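In this view, the complex is presented without one of its protein chains, the others remaining in place.
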Amino acid sequence: MDIAFLDQLWAARIPLVRGLGISISISLLSIAVGTVLGVLVGLALTYGARPLNWLVRGYTDFIRGTPVLVLVLASYYVLSTVGIDLGPFQAGVLALAVFCSSHVGELVRGALQSIPKGQSEAAKAIGLTFPQTFAYVLGPQAFRQALPAWVNTAAEMVKASTLLSIIGVGELLLSTQEVISRTFMSLEFYFFAGFLYFVINYGIERFGRYVERKTAVPS
Amino acid sequence: MSYTLNFAAVWRSFDLLLQGLALSLGLAVVAILAGSVLGLVTAFGLVSKSEVLRRPAGLYVTIIRNTPILVLVLFSYFALPQLGIRLGKIESFVLTLAVYAGAYLAEVFRGGLIAVPPGQREAGLAIGLTEMQIRTSIIIPLMLRNVLPSLGSTMISLFKDTSLAAAIAVPELTFEARKINVETFRVIETWIVASCLYVATCSLLAALMRAVERRLAVPR
Partner (left out) sequence: MMKSFTMVASLAVAALALPAQAQQPSSKLDEVLARGHLILGTGSTNAPWHFKSAEDKLQGFDVDMGRIVAKALFGDPEKIEFVNQSSDARIPNITTDKVDITCQFMTVTGERAQQIAFTIPYYREGVGLMLKADGKYADYEALKAGGSSVTVSVLQNVYAEDMVHAALPEATVDQYESQDLIYQALESGRADAAATDQSSLAWYMTQNPGRYKDAGYGWNPQTYACGVKRGDQDWLNFVNTALHEAMTGVEFDFYAKSFKTWFGKDLTPPQIGFPVEYK
């Protein structure tokens, strides 16, 4: 790390900090929207009636089978041809949220299905209705079960936010590339960006562990 | 609404897309095979009682999993030569994806290893197997059955990550699609076709994994 790089880094602090801020907003928004959607998807996958179940299964399979990069591009270009005109930020967040929802949906389904049948039978036996069973018996167990994987998904979303640079959203990677196009210090600035992403994701991971401990079954 | 879809230009270059898909699959297979070995070794490190094994394994997994793969791809292609390690585009990408896969698969395998009851190892010891024999003939097969669902989804996501090879001009599916875009500007049509190719391949992989899962399922 030489002086020239530190100089350039200081000179570029404002765009980089702004890019970081945009990366964080993209990630937070897409995780929030994706999680809400994903829980609905997960419920439909587990308890939905035939046609709904098939529809949602098709949705998750298609989304999970497409690279995020392709989803981002499709969201930006394909939607505008059918009259939905979104800016790059909205289109990108939409793509990431949809991507996130398919993963969260699978997590929720997996978690709900991993709960032994005896649990819902027991709930039925003591006279709980289905919403009650879900709220007091299945939901909390599924939450505990899905949490570690959900944190992974959140970290994935932060990494996937880099792909929005391709449709012109000025997040951290695009800001970094803009600085590189002026300074030509590819390696140093890519490293710096990588380091920032690492710090964010590592923070998320630690937080996930903490929550996991808090919600763990006492043994 | 004035845009009209026209797939003619994409069909003209369809062979290129298929060639790209073949290369994507090739990259994924080699990287996943190498990554599985790396991941398995790392997973045993992660569950080891020895700190000397656990620490480096944990560090590897933590760093790789928390860094965007694009940065890793650029690093191995542009920084490693400065350290005297020169690899071609494809080799460099496969190496990166294998290292990346190793970290993800290590976590998958670790989960499976923990789920193998200790009684299995004890039973193996009781019938006189060595530690290595216990690993290869008892623990790994049991672990693999435990992890099949998450192994499948990790593999599919690694296959999709091959799209990033386009960043260093490896002519896989995404690279070919972008090339056709630059050539014809039929961006929408090209991405529709490319994404259908990805989805079809992933569905095939998923169906394959489900079949394997069914075959290996514990009879109840």
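First chain written, first letter: the chains are A and B, and each begins at residue 1.
Just so we're on the same page, a contact is a pair of C-beta atoms (placed from the backbone, for glycine too) under 8 Å apart; a residue touches a chain by one contact, two chains touch by 3 or more.
Since this is a predicted model, take the numbers as computed values, not measurements.
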For this session: Using the whole complex, pick out the displayed chains that touch the missing one.
Result: A, B
Problem set entry | Residue of B:A167, B:C196 or B:V212 in touch with the missing chain, whole complex considered | B:A167
Seminar exercise, completed: From A:A12, A:I26 or A:I204, the answer for touching the chain not displayed is A:A12
For this session: Tell me which residue among A:L29, A:V56, A:V158 or A:I180 touches the hidden chain in the full complex.
Result: A:I180
Problem set entry | Contacts of chain A with the absent chain, listed as residue ranges | 11-12, 14-15, 18, 77, 80-81, 85, 88, 166-170, 174, 177-182, 184, 186-187
Problem set entry | Where the unshown chain meets chain B, residue by residue | 2-3, 78, 81-82, 86, 89, 166-169, 178-179, 181-185, 187-188
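Just so it is clear, only the chains that are shown with their structure count from here on.
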For this session: Could you pull out which chain A residues touch chain B in their complex?
Result: 61-62, 64-71, 73-74, 77-78, 81-83, 106, 110, 155, 159, 162, 173, 186-187, 190-191, 193-194, 197-198, 201-202, 205
Seminar exercise, completed: In the complex, chain B touches chain A at residues 1, 3, 5, 62-63, 65-72, 74-75, 78-79, 82, 149, 153, 156, 160-161, 163-164, 174, 187-188, 191-192, 194-195, 198-203, 206
